[in-house]
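Working notes, structure below.
Note that one protein chain is taken out, while the other chains of the complex remain in position.
Entry: subunit A
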Amino acid sequence: MVVAPTRAEALSLFRSLLRTARQFSDYNIREYTRRRAADAFRENRALGDVAAVAAAFADGKKLLEVAKRQVVVYSLYAPKAKSIMEMKLQ
């Protein structure tokens, strides 16, 4: 029995993904995670099929777990020098 997530559940997942994305110490990974999550939710907004919505939701939840774990791993080995993209132009 497949049940589509409620609107509130989907929004909550989206917010969790964005919040986790912000915690990545790496500039590129942080930007990618945020952008990919936003694009995926925008693309999937038009999904009508219950099974497809449920599959996308399950996928997102799995990725949230991956992101949460990797935020920790990245923070453990973050290089001391920042990316020049995080610095102001001279």
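The working rule: a contact is a pair of C-beta atoms (placed from the backbone, for glycine too) under 8 Å apart; a residue touches a chain by one contact, two chains touch by 3 or more; residues count from 1.
In this text, contacts and distances are computed from a predicted model.
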Complex member absent from the view - protein name from UniProt, among "Ribosomal RNA-processing protein 43", "Exosome component 1", "cysteine desulfurase" or "Ribosome biogenesis regulatory protein": "cysteine desulfurase"
Residue among A:Ser16, A:Asn44 or A:Gln70 touching the omitted chain: A:Gln70
Residues belonging to subunit A that touch the chain removed from view: 28-29, 31-33, 35-36, 39, 63, 66-67, 69-70, 73-74, 76, 79-87, 90
